[in-house]
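As you look at this complex, bear in mind that one protein chain is not there, while each of the others sits in place.
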Amino acid sequence: MLIAITKRHGHLAAFYSFLAAAALFCAGAAQAGGADQQAAREQHTETPAAASVVVTDDVGRQVEVPQPVRRIVSLAPSVTETIFALGAQDRLVGDTDYCDYPAEAKLKPKVGGAINPNLEQVVALRPDLVVVTKSLNRRETVDALDRLHVPTYATDARTVEEMIESIGRLATVIDAADQGKAQVTSLQTRLDELHRKLEGVTPARVLFVVWTEPLISVGTETFLADALRLAGADSVIHSQQDWPHVSLEEVVRLQPDYLIFANSDTDHALEDFAALRQQPGWRDLKAVQENRLAIISDAINRPAPRLVDAIEQLARQLHSDIFAPQPGPASRTLKLQAVAAR
Amino acid sequence: MKPLTFRRLAWICGSLLVVLFAAIVLALKLGAVPISMTDLVVNLARVAVGQSAQLPTEYRLIIFDLRLPRIVLGMLVGGALSVSGAGFQALLRNPLADPYVLGVSSGAALGAIIALIAAPQIPLVTPAAAFLGATATIAAVYFLGRREGQLDSTTLLLAGIISASFLSALIIFLMTTLAGRELRGMAFWLMGDLSTPLPPSLRWIFGVGLIIGVGAIYTTAADLNLIATGEREAMHLGVDVTRVKLVVYISASLLTGLAVAVSGAIGYVGLLVPHVMRLLFGSDYRVLIPTSVIGGAIAIVVADTLARTVVAPTELPVGAMTALAGAPVFIYLLRRRLP
Partner (left out) sequence: MSASDTHRTVLGHARDTQPSEPPVRLNVEQASYAYHARGNAAPVFTLSATSFVARQREIVSILGPNASGKSTLVALIAGALKPLSGRVELEGFETSRLDPRTRAQRIAVVHQESPLLFPTRAGEYVLQGRHPHGKSLRFATEEDIVIADNALAQVGAKHLRDRWMHEISGGEKQRIILARALAQQPILLLLDEPTLHLDIGAQVELLERLQQLAHENRYTVIVVTHELSLAAEFADQVVLLHKGKCLRVGTPAEVFNRELLEQVFEAPLDIAIGPEGRPRVHIRGVRYSARR
């Protein structure tokens, strides 16, 4: 009789059996997922007696951090650098493909990029804590880690001041409070020293060149702009966007005193610049004609302790009259003259 | 030539489901973290008998919290896009039609970008905004695509293409104002990306939407066969052409909107899976619709597995994989010269 029914209502039967199969499948999948999420939760709370502390991270999330923190995964190069600076690198079990400083960071197990880390790898490393940054990592990654019950701590810094505080807080969270305090003190002292030296000095008008084609600079709300200010520089570009596209004409009109390039490879940067000064628009800039450029390490891009090094480096180049001459910058000045001579 | 019977349809779908099952098992096994086959089978068996608490934590997390939801999402998206493509190919009388030709994906992308700019903090606002953008585009193109009160294939196609272009221009303009991190996220989204796990509630909504959409199109399957021989002829054979076109338009567009809202614009699937299924099983829409659903699911599961494993641990967006694989398939189909 079933066959007779299906023969007459063939289509309907096909449709409904398809529906039934689909429903069964969805139910099965949901069951599997749900059952194991529940089991995961049970497992999680079963982990006996492991104490955990609830902390508030830089973006205001409440994070339950298991104690002690033995395994850390970093999802941003700045975080990796900070962890190394805090002396906690032995507990760093994984970082991103782009974590390249210090050199040992490259040897750590990789979990993919910062934007799209491979969640499977992260989970397989069984971290006690994953550290991310608000500026580089995606909200979706954090949400996904939350759903997987992996404790995730987010750092954020809009200014250099905030960055230093953030380092201190992170140090406390990962049981490196002493080193944290030491770092904070050291960085703060150097910045205070710099501030003292630059007291009363007119800030140099600069253009920070992120990219040349198209021309991209930095906005006023970034911590990079803040770093520039601390180095006695003032970006001529005032924009609310983080990475504004700027027209070359506008720059020519503004005529900044200095061009700043961030590139750890100084020779490469000098070669690029040599090519640049022939180009229309660029050659009309007085800063180009008079070779007033500053090349600093790309640590200026990362909210990590090395940022302060870069700030000092920049200050020395912009206001060389105030600072005692040092081997590094002097040789750079010699190279610049060599470039000009070509 | 044997006319289509229920038994033949069931047989075809059954075999495809077997292939899908195999693809799912492979997808569960393969990934950045190696899991051996025996481990997988043992773990699956444990779940089946309700002993999930005994699974090692990482395996449970990886297999059931990461891979399985992603596979399910991939199947839903693949099925939705393929059926939508098949529907549009009939509606627009054009074998080159794909789910995005009427601008639905551009509308969804615009919604997503606006959400990113306006309220990036609120979770789930991106898929919701994308879906809203999609529905707005569907409505707009519908009104633009009418001629003498009913949907006309050529007018609809033109309206859709123009809308897509216009929306894309808006998107590019807005993208220049995005901050760097969101921009990269947007690029992934535009390419089609399954790496963001979806909360279960959204997955359920999607599943229900898929069933409704596919079901609605399936009720017109026999009519579509007739319309494919000519709209006038179909009308004289008793088909309510206006109603059928409207049902197909709305269902296919909604399916596309759902798919794009959760995973971005994964390309080539909606275009090619129906053609491959036609090659294998014929152009009868009563077969084509169910086989496209299953075929699309298989295609995305395979593509996503490849995307996850080819350069592990880095993940390629699945849309890149479908494009890479899709182009040769497309060329092959062209050489076979579909009439």
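General remarks:
Labels for the chains are A and B, by order of writing; each one numbers its residues from 1.
Simple rule for what comes next: contacts are C-beta pairs under 8 Å (C-beta built on N, C-alpha and C of every residue); 3 or more make two chains touch, one makes a residue touch a chain.
It should be emphasised that the depicted structure is a prediction, and the values quoted were computed from it without experimental measurement.
The omitted chain makes contact with just one of the residues B:V47, B:L157, B:I171 or B:L226: B:L226. Summary of contacts with the chain left out: across B:G149, B:G238 or B:P328, the touching residue is B:G238.
Considering the full assembly, B:F6 is the residue among B:F6, B:W189 or B:Y249 that touches the omitted chain.
For chain B, the residues in touch with the chain missing from this view are 1, 3-6, 9, 89-90, 93, 95, 218-223, 225-226, 228-230, 232-233, 235-240, 278, 283-284, 286, 338-339.
Note that only the chains that are shown with their structure count from here on.
Centroids built from CA atoms put chain B at 34 Å from chain A. Against chain A, in their complex, chain B makes its touches with residues 5-6, 9-10, 13, 17, 31-33, 47, 50, 52-53, 55, 57-58, 60-62, 64-69, 72, 120-121, 123, 176-177, 179-181, 184-185, 188, 193, 195-197, 199-200, 204, 207, 210-211, 215, 218-219, 221-222, 286, 290, 308, 312-315.
On the chain A side of its complex with chain B, the touching residues are 6-7, 10-11, 13-15, 17-19, 21-23, 26, 29-30, 32-37, 39-40, 42-43, 97, 110-113, 115-116, 118-121, 123-124, 126, 135-140, 143-144, 147-148, 241-243, 245.
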